[in-house]
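One chain of protein is taken out of this complex; the other chains stay put.
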Amino acid sequence: MIVTLKSGAKKSDVQAVVARVKKLGFTPQLSRGAERVVIGVIGEGNKAIAHKELFESMPQVEVVTPISKPYKVVSRVFKKTDTVIDVRGVPVGGKGIVIMAGPCSVDTRENVMVTAKELKKAGVQILRGGAFKPRTSPYAFQGLGEEALKYLAEARRVTGLPIITEVMDPRQVDLVERYADILQIGARNAQNYDLLREVGRTRKPAMLKRGMATTIEEWLMAAEYIMAKGNENVMLCERGIRTFETATRFTLDLNAVPVLKTLSHLPVLVDPSHGVGVRDYIVPMARAAIAAGADGIIIECHPNPAAALSDGHQAMLPTQMHDILKGLRKVAEAVGRTL
Amino acid sequence: MIVTLKSGAKKSDVQAVVARVKKLGFTPQLSRGAERVVIGVIGEGNKAIAHKELFESMPQVEVVTPISKPYKVVSRVFKKTDTVIDVRGVPVGGKGIVIMAGPCSVDTRENVMVTAKELKKAGVQILRGGAFKPRTSPYAFQGLGEEALKYLAEARRVTGLPIITEVMDPRQVDLVERYADILQIGARNAQNYDLLREVGRTRKPAMLKRGMATTIEEWLMAAEYIMAKGNENVMLCERGIRTFETATRFTLDLNAVPVLKTLSHLPVLVDPSHGVGVRDYIVPMARAAIAAGADGIIIECHPNPAAALSDGHQAMLPTQMHDILKGLRKVAEAVGRTL
Amino acid sequence: MIVTLKSGAKKSDVQAVVARVKKLGFTPQLSRGAERVVIGVIGEGNKAIAHKELFESMPQVEVVTPISKPYKVVSRVFKKTDTVIDVRGVPVGGKGIVIMAGPCSVDTRENVMVTAKELKKAGVQILRGGAFKPRTSPYAFQGLGEEALKYLAEARRVTGLPIITEVMDPRQVDLVERYADILQIGARNAQNYDLLREVGRTRKPAMLKRGMATTIEEWLMAAEYIMAKGNENVMLCERGIRTFETATRFTLDLNAVPVLKTLSHLPVLVDPSHGVGVRDYIVPMARAAIAAGADGIIIECHPNPAAALSDGHQAMLPTQMHDILKGLRKVAEAVGRTL
Partner (left out) sequence: MIVTLKSGAKKSDVQAVVARVKKLGFTPQLSRGAERVVIGVIGEGNKAIAHKELFESMPQVEVVTPISKPYKVVSRVFKKTDTVIDVRGVPVGGKGIVIMAGPCSVDTRENVMVTAKELKKAGVQILRGGAFKPRTSPYAFQGLGEEALKYLAEARRVTGLPIITEVMDPRQVDLVERYADILQIGARNAQNYDLLREVGRTRKPAMLKRGMATTIEEWLMAAEYIMAKGNENVMLCERGIRTFETATRFTLDLNAVPVLKTLSHLPVLVDPSHGVGVRDYIVPMARAAIAAGADGIIIECHPNPAAALSDGHQAMLPTQMHDILKGLRKVAEAVGRTL
């Protein structure tokens, strides 16, 4: 960590910073430039960074520059090899690309069953479906709750597909954990720390979506919240960030894929359905995600998109998934993966 | 609501949309342009908008354009006069500008008491202080919890200042409600709908901060979640959005002030401390907020910023507040308000 | 075009809008909803849109919603088939993916020659190199100017590679046109309309980069500036937009690729070097770009990146290009293209 003092800092200002560095158990290293004094804070690992604010709040300090990253257990420095998470026998994060698909919201038992069977046939490995839905409007459909979880569990029993579903409230974690194979944390809750801690207390695989304005560093820190509670089965899912562009619903940030694979050992998935929000752009972006190095894709499907209770405009037909997977498989193989 | 069909839509495509409009109980109005067919969906109030997705998901539809706003009870159309919220005798949203101040995190009983007394003397009307803190790092100080609430309550007893503090978890609402005069919902929980609903079940004044990537419309919809549960005492607080600019910690979006005062009847506050994150810019932006029409300001203060457990770099000294209020008062009077 | 009046608009307000619609030669179509009056402006093609501001400026008007797009000749509605541009025998926009590579800035004759020969061997089809450089600092190296153009022309003579180079100033267009095979317009000049017009007067292929904050619609309008002057040889190049994320230099917006391929017939290229600005992320993003449907890639190369006069930190070695192309070729074939 490097502490840069304001130009014109007095001798006593410098001494106060040096004293604080020593008091915290670190070694100060002074460097006097032409305009400014710079003080290195040297210690073991990234411990110094926890005290960043203590230096920022000193009036003589201009800026504090971290050298180490603020996260630990999610970091590739901490664990060099890729984490592979076992989801009822489906490995996520290994050589094989994982495809998750299903409806945005679970609406009827029949639709779930029809969709699940069709997806199974197409080669999809994990079934997604929303039971609790974070909707912008309090007057919109909010999800079927436990009833939806039961339908999903039935679809799993029949098809063998593991299921992923969103948990929104710390009080729901126990319930959702009983049904789901992966607990999804949505974009709006990406920094809902009480929910992250609660999911961290389980040992269920968790998929943490990126918030709409969450930096990659903050996102990894959110994953660190889950892992710090002992749950090591965390996968990350890019789903689009907020930018000025309105031609797509969000700006799917595929750059996050190689960045995350470099900084972290965790599996990285991509959700092109929410990222672009326009049906015609989903397949090209799913292909691009795999080419960029993603470990999996999550796609919205509905047997009758025009009657779906949410996000129908971006849903594919389950019967299209066979051809979509065929296309994705070619790209996966082109970058040395399987599907 | 206006449904624009894709160029080249067939007669049967048009009829299917018209049929759906009628089935939902609305009146369709067709308009054939040179390239495209446009169908108006006419009904009472803003009811049609709830069915927006049903039209978006039809393959022949290019775009659905709402004419009415999706929110109701927060809207100035619904209630023409400014809402004034009574916080233990302090009116928020009236002619008088309200100043809230206090530490980011409550750290010691003594610091809270010293701060509260100094702020009272300076003319600050409401005491703020964090008991539960949403921190980016799981290894950072997370707040003193109920202990902090007790210190705040004691400071209220001694000074008479009402208190505002953040609630992060739906399970904390009962506890925080027992102590606080205003329940604050932070930026990271701006779309944590379960928390919003829980706060909506109380009748305590609530201050809803804007999320870092929340549009003004989504923000009003989040306020609608609270009001839809019966809690009408909602105030909004602008605290900076995420943009590309790094000279300030966030981009405090003062444009939101006149926009909100036009669209809604709810009181609007501004938090320049978190919005800019640099001590020297806080006072100019507080003045600007009042000039833009804000109903109040919330500022971080700490008796010893260099030792604060969070955000010390942006804290003012309680002893500075007297002069700061003097400056703000002049601006308030210049725009026809009092302080 | 749809004109929505403010709620509470009087009869005379409505009549004034209707009168203006008629005076401009269009047909008005009234629609009275519960809260608001909506007036469709019906006419031939997208002519009405040119008068959008005339309606927006009327005080009784709340919002004007275009139905047609504001661009014409760049649109896929105007020309259904993909435009293929011939660059000295290299087709851009056809089935084959085009790779352009070379140094950010041309520095020495020898470096250009070494680079060009190596790139030719690797299968790169077009040589890039900066002669005039838009640098953030007036004190930084500004490019060698015509000397650099001469080196590039010599490299073309020896290797047969066509050359692309940036033109920054309308007064340079004649000079650069004499040497270059493609005139590049950089991100900072994406809406420099006098430069666009000047390039439009030539018949040289032009590559128009996206501005850092240019929407896709504005970008297509900028291309329309060039085409409106008669130059039909326009290719578009995505190079990253400004967002809040700092892990990459810009946010390369690959979503723009399928969006542009849908809206326009023009070839679309991607510049991952400037888009991400970090060497390790360039190859994954180049692969992703091709998978997303891009017609070509432009990559920075320098024989000695650590001594390059600009952007060395993101330059690949020319000797790496053979392997990079091998990887890109596999992805190209996976999506039905050749390389």
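As written, the chain order gives the labels A, B and C, with residue 1 at the start of each chain.
Methods note: a contact is a pair of C-beta atoms (placed from the backbone, for glycine too) under 8 Å apart; a residue touches a chain by one contact, two chains touch by 3 or more.
Here the structure is a predicted model, which is why all the values come from computation and not from measurement.
**Q** So one chain is hidden, and I want to know which residue out of A:Thr243, A:Ser273 or A:Gln314 touches that hidden chain in the complete assembly.
**A** Answering carefully, the residue with contact to the hidden chain is A:Thr243.
**Q** Identify the residue among B:Phe78, B:Tyr179 or B:Phe244 that touches the chain left out of the display.
**A** B:Phe244
**Q** Just name the one of B:Val18, B:Ile216 or B:Leu317 that touches the chain not displayed here.
**A** B:Ile216
**Q** Which positions on chain A touch the chain that was left off?
**A** Counting only chain A, the missing chain is touched by 2, 4, 7, 29, 31-36, 38, 40, 42-46, 65, 67-68, 77, 242-244, 246.
**Q** At which residues does chain C meet the chain that is not included here?
**A** 50, 53-54, 56-59, 61, 70, 134-140, 168-171, 188-189, 191-194, 197, 211-213, 218, 221, 224-225, 228, 241-242, 279, 305-313, 315
**Q** Even though one chain is hidden, which residues of chain B still touch it in the full complex?
**A** So the residues of chain B touching the unseen chain are 213, 215-217, 241, 243-248, 251-259, 262, 275-276, 280-281, 284-285, 287-293, 327, 330-331, 333-335.
Heads up, the rule we're going with is that only the chains that are shown with their structure count from here on.
**Q** Write the angle of the rotation needed to overlay chain A on chain B, where the fit uses Cα atoms and the result is rounded to the nearest 5°.
**A** Fitting chain A to chain B on C-alpha positions yields an angle of 180 degrees.
**Q** Taking each chain's centre as the mean of its Cα atoms, which chain lies farthest from chain C?
**A** It is B.
**Q** On a C-alpha centroid basis, what's the spacing between chain B and chain C, in Å?
**A** Result: the chain centres lie 39 Å from each other.
**Q** Any idea how many Å lie between the Cα centroids of chain A and chain B?
**A** Their C-alpha centroids are separated by 26 Å.
**Q** Averaged over CA atoms, how far is the centre of chain A from the centre of chain C? Could you give it in whole Å?
**A** Taking the average C-alpha coordinate of chain A and of chain C, the gap between them is 31 Å.
**Q** Would you give the residues of chain B that are in contact with at least 2 other chains, written as numbers and ranges?
**A** Only 242 qualify.
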